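Coming up: chain A.
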Amino acid sequence: MILHTINKSPQHSAISACLRIIGKGSAILLIEDGVYAAISPSPFHNQLCDLKIYALEADIKARGLSDKVLPGIETVDYQGFVALTAQYDSVQSWF
Partner candidate 1 sequence: MVDKEGYLLHLEDWSESAAQSIALNEGIELTADHWPVIHLLRDVYDEFQHTPITRVFVKIMAEKLGKEKGRSIYLMRLFPETPMRKACKIAGLPKPTNCL
Partner candidate 2 sequence: MMNPKSFLIINRHSPYQTNSAKEALDVALMTAVFNQKTSVLFMDDGIYQLLKKQDPTDITQKNSAATFPMLEMYDVDAVYVEQASLEARNLNEQDLLMPVQVIDSESLRELIENQTIILNF
């Protein structure tokens, strides 16, 4: 099981590439500009039910998205980020 981090906005190919190859049981952590995906339903539309999706709180707050995060996406702080990297077998970053 892999934790995939994405640090580019949804308009960038990083997210679609990740969604094409991601396996069941793996998770996505949105960081930096990746957190913009947390307010737009389109990228995860079909996969939301199967995938666990996290977003980094500091990046959400920086970008003014705190009130807009879609349900089903869990925000984590930096400690939560570290805990996730320990919880999964490996980390893949999409950039």
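Throughout what follows, contacts are C-beta pairs under 8 Å (C-beta built on N, C-alpha and C of every residue); 3 or more make two chains touch, one makes a residue touch a chain; residues count from 1.
Behind the choice of candidates: all candidates are chains of the complex that A comes from, given by their letters.
Everything numeric in this text was worked out from a predicted model, so none of it was measured.
Set chain A beside the options 1 or 2, and in this complex the one it touches turns out to be 2. By the touch rule above, chain A contacts candidate 2 in their complex via residues 9-11, 32-33, 36, 39-42, 57-59, 61-68.
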